[in-house]
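My questions all concern the structure below.
Removed: one protein chain of the complex. Kept in place: all other protein chains.
Coming up: subunit A.
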Amino acid sequence: MVDDLRKYLNHLLEKVNGLHCILITDRDGVPLVRAVTERAPPLALRPNFISTFGMATDQASKLGLGRNKTIISMYSSYQVVQMSKLPLVITFIGSDNCNTGHILSLESQIEPFLKDLEVVVADAP
């Protein structure tokens, strides 16, 4: 199952110009499935970077605008799009000029595969 999903994520990586990696992790940043190209910044793949999203989304949900779903962080040479699919988190890392709208539209294509993974994370002690 995970191999099929990884293949599918690699296929999605090729479809979006400038997209370097797609990671599916749990709330703490522990990677479950990852599709990575050699251009992805190694530091951004570490759990201590990815897990900061958990705190950020919790704080963003307190702004009175409803529950936070997505955070887009633009850096000088990278962009990071993180989606809350609790108990899972999807992280996309791309170049700064990568098509953000195209990355956001991948959500609906990945979503059907998350149900099985959610069960795995929910069952973990």
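Going forward, a residue touches a chain if its C-beta (ideal position, glycine included) is under 8 Å from a C-beta of that chain, and two chains touch if they have at least 3 such contacts; residues count from 1.
Methods note: contacts and distances are computed from a predicted model.
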Chain not present in the shown complex, as UniProt names it (candidates "Sister chromatid cohesion protein Dcc1", "SURP motif domain-containing protein", "Vacuolar protein-sorting-associated protein 36" or "Late endosomal/lysosomal adaptor and MAPK and MTOR activator 5"): "Late endosomal/lysosomal adaptor and MAPK and MTOR activator 5"
Option from A:R6, A:K85 or A:H102 whose C-beta touches the chain left out: A:H102
Absent-chain interface as seen on subunit A, which is shown: 16-17, 97, 99-105, 108
